[in-house]
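These notes concern the structure reproduced below.
Complex shown without one protein chain; remaining protein chains in place.
Moving on, here comes chain A:
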Amino acid sequence: MGLELNRRSFLNAAVAAAGLAAAGPLLSACGGGGAQRAGVGSEAALRAVLPAYVPNTSIKPDIPSVTGGPDVLTNPGFLSYPADRVATVSGVPGKNGKYSAVTPLWGTIPPAGNAFYEAMNKALGAQLEMKPADGNTYNTIIPTMTASKRLPDWIQLPTWWNSQMNVGGLVGNQLADLTPFLSGDNIKKYPNLAAIPTAAWRTGAWGEKLYGIPSFATGFQIAGALYYRRDVFDAKGISADQVKSADDLMRLGKELTDAKSGVWAFDDVYRYVYTAFGAPLKWRVDNGKLVHLYETEEFYAALDWTNRLATAGYVHPDALAGDNANGNTRFYGGKTLISSGGTGAWNLADLQSGRAANPAYRRGGLNFFAADGKSEPRVYMGAGASIMSYLNINLKPEQIEECLAIANYLAAPFGSAEYTMVNFGVEGTHFTMADGVPTATEAGKKEVQAQTYPFLASPASAVSSPGGDVVTKDYCAWQTANVKALAKPVFWNMNISMPQAQATADAGQQVEDAIKDCYHGKKKVAEVREAVASWKTSGGGDKLIQWTNDNVLQKHGTGQ
């Protein structure tokens, strides 16, 4: 992800954890209510309406993307900010329309009607009334808006909350169908939107129709990875490339843990390591039979390993006490040396925070490995985007076109004139160029929030960390080294609406709780097996598997 999104540390612990859910199939619950629901549509029909993909070639990255397979692509890297900020939109996109927009914001809400908003309105040629809302409580305010049918004209609904916000029930009822405007070649009217990879549009599709406008699309969408303190490893003469199996990692635990000095090798890692044991992300098809993660032996092998990691004393006690919020602090302070998390954590803000604690700080990513050390390393891909905005169904067609033209402006590629305006504001007022890098002024820091306009539409993700090129280089190199490991999970990028009973079983709260206790060393693997057994019968697990088989696998295939 680009610096602009992350410099105000967008992915806090809560979001990173929530983003994990986005890696599976995108779920949305639907109850027995009368509202019309959109579920998975026919693959062929969806293919027919997906927008054409026309990559933008006007700005060349320093580190180009590497393709790893269909829909798999590393993010391009920029070591310098493009000097000639090319304009990609001629004239103003708007037609003096007036629209309200609500987006989540993890940070300080900028003052309403500020100079940046005004400058943006002028550049857009429309009155876009931005109403950022606190991201931490965003999932609780949206249901009240939808219940009273009072959504704004333009709304951001992060996909990891699809289920909670019932997006599957909202599309076509309260959210506008964009298919007539964007399908196939229609999108070419909006060239910057056309440069967003197809997988991201698929994430915003419900049934056989397009609804969502993706932000921060990426071809390298994964739940996360294991990270290590590269500076400490280097100083100890340990090469992270030597970690090729689960045993290797366990040995590192013994080598690195020094409890007397307050250093433990690991923070919580289970969520990002279980698939290394060959366990599926959530679903697998064995000889045509649909199998849930909880039914696989690989899942128990992963649990057993993480349980041993905890009981051997290689995991920081605070992590075992469930304190995830301070995970970064422990990592920066060198109290833990191997941690895990979403890839959004790897950015300039991270480097700055880490260096504040230790000037030598350098984050490294462990390459994906197979637990047995022999199989092909594999990591499952998430959906094409997790930030998705929607237009209100009450907008007239010409209003939708105006909003899409605005979205096209917002989606201008990294380094373009429009991108600079959206992400940095007005030169001289909100930012100045220092060493070729746009640097925010005091007004810029206050008014130009990365999570406002780009949450309505943005170009595909690029890696850039001005002043911290080591991050860009490390991150791009790590992506390139691992791009071959990315694989599509069963039901990849499919939006599934399921009845409440199935959604409850899918959340599997009682099993997830037992899993957590197991990798914290408090429960034995056998106790998780018991929890799974009761989940299958009284928790609705068997019914969930049956339902998913009948309604998704048999009708729509695996989506891979």
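Everything below uses one rule, namely that contacts are C-beta pairs under 8 Å (C-beta built on N, C-alpha and C of every residue); 3 or more make two chains touch, one makes a residue touch a chain; residues count from 1.
Methods note: contacts and distances are computed from a predicted model.
Q: Report the protein name recorded by UniProt for the chain absent from the figure; options are "Polysaccharide ABC transporter ATP-binding protein", "Amidohydrolase", "Multicomponent Na+:H+ antiporter subunit D" or "Nitrite reductase large subunit".
A: Not shown, but named in UniProt as "Polysaccharide ABC transporter ATP-binding protein".
Q: Give the residue, chosen from A:Lys209, A:Arg363, A:Lys488 or A:Lys523, that touches the chain omitted from the document.
A: A:Lys523
Q: Which of these, A:Pro55, A:Pro317 or A:Gly436, touches the one chain of the complex that we don't see?
A: Checking the options A:Pro55, A:Pro317 or A:Gly436, the one contacting the hidden chain is A:Pro317.
Q: Who touches the missing chain here, A:Arg85, A:Arg202, A:Arg229 or A:Lys335?
A: The missing chain is touched by A:Lys335.
Q: For the chain left off this view, which of A:Val92, A:Ala477 or A:Ala507 is in contact with it?
A: For the chain that is not drawn, the touching residue is A:Ala507.
Q: Touching the absent chain: which residues on chain A qualify?
A: Output for chain A: 29-35, 143, 146-147, 163-164, 166, 169-170, 173, 259-260, 262, 264, 316-318, 320-323, 335, 500, 503-504, 507, 509-510, 513-514, 516-517, 520, 522-523, 534, 538.
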